[in-house]
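As structure tokens, the structure follows; a few thoughts come after it.
Subset of chains shown; positions unchanged.
Letters A and B mark the chains in the order given here, with residues in each chain numbered from 1 onward.
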Amino acid sequence: MSKVIKVERLKDIFKDQIRIMIGGFLDCGTAETILDYLNTLDLKNLTVIVNDAGYNYKSKGKFLAQADIDKIITSHIGTNPDVGNKMTSNQIDIELIPQGTLAEQIRSKGAGLGGVLTPTGIGTRAAEGKKIIEVEGEKYILATPIGADIAVIKAWRSDQSGNLIYRYAAKNFNPIMAMAADTVIAEVEEVLDNGKIDNNNIMTSNIFVDYIVKSK
Amino acid sequence: MSDIKNKIAKRIAEEIADGDVVNLGIGIPTLVCDFIPEDVEVNIHSENGLVGLDREAKEGFEDKDIINASGRYATIKNTGSFFDSAMSFNIIRGGHLDMTVLGGLQVDEKGNIANWMIPNKLVPGMGGAMDLTVGAKKVICAIIHQTKKGKSKIKSECNLPLTAKGEVDLIVTELAVMEVKKEGLFLTEIAKETTLEEVIKKTEAKLIVSDNLKRF
């Protein structure tokens, strides 16, 4: 059985009011074919979890700037002035989280943990409204799991069964998001037959992946 | 202006020891690379998921999957490696970086640093800065001594939202080198182009002048 689908099939998978995770660090490791397709749909009231807001003129950043999004959970929006403006004019709710904490929160969801204790952000606004737990005299912020309905991730190679290998610095948030969503859609540059992928170097197992879309 | 920035970067380069693992922030910190002596091997970590970062890629030799944390196409040494964002921040938060160099909007005599937002004006997000300041063994703030309006950025107490509380170890400006200690801010070096009086006048923080004040 192959998990490869045409990008147009995603019309039936994405719904209004869902939570979407999008992998990538700026442009790198972002599922551009899928994002370009999402930019043609008319989804409403979304929540998006993403490392950064990207650039407003393409794929991820365009989606964040233009789609009907209620809330973005992210570590950085400085590269996308359109998102900044939407925040300033209260059209969108932005929850800013330190990048390492965001990574752990996503991982916690996939790992079945109730959260992790991080020293990052103690004494700053990142600690506001958070539970503080002391261990051996040190204060930590309890960072609780963040999951999503759908994760849109990008890998380099897959086999038909959905095993993934990433390339260079395009890993970033993709492997952890692959574990943290109910439905995981991976865009890949190359789909190999089962048995043709280097199985010692698979980073995301096929058990996590629901659909594969080939990059255009 | 670029003279000033280069002076700061050059002085910071002297802090790097052979074999150090270092993360350099955007702006002045990036310039530090240019001043590291040939016989000092430094292993540069980039929070988007690589270590062993080398120079930016030459035009025509860009690889879409090798970028630095500023989103610019980069290259990697033959001993470099790549990892996901969870691992990248394990390296940062877990104390595996010998040093991080960050820019700042303000820094103060208690080692507090503010570099991620100006309320109601600039809210890019903290990205990886909160993790870097908490996690690296040595935190160096690379900062221009005064604002364009002539106000000291070396404060007695930061009034912008903090990036980290009490984590800065060393402050380097174009005029001065200051060590953060329990007793306060030690002025250890002043620039060749300035006087002790000028430095004290331009510094809001209380300075404890070293008995062995050096020039740089």
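Keep this in mind: a contact is a pair of C-beta atoms (placed from the backbone, for glycine too) under 8 Å apart; a residue touches a chain by one contact, two chains touch by 3 or more.
Everything quoted here is computed from the prediction, not taken from an experiment.
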Request  = Taking the shown chains as one copy of each kind, please give their copy numbers in the entire complex.
outcome  = A x2, B x2
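Criterion: only the chains that are shown with their structure count from here on.
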Inquiry  = Can you work out the whole-Å distance between the CA centroids of chain A and chain B?
reply    = 29
Chain A partner contacts - residues on chain B that touch it in the complex = 46-50, 63-67, 69, 71, 76, 82-86, 88-89, 92-93, 123-131, 134-135, 161-166
Key: Footprint of chain B on chain A - complex, ascending   = 25-29, 51-52, 74-79, 84, 87, 94, 96, 98-101, 103-104, 107, 118-126, 156, 166-176, 203
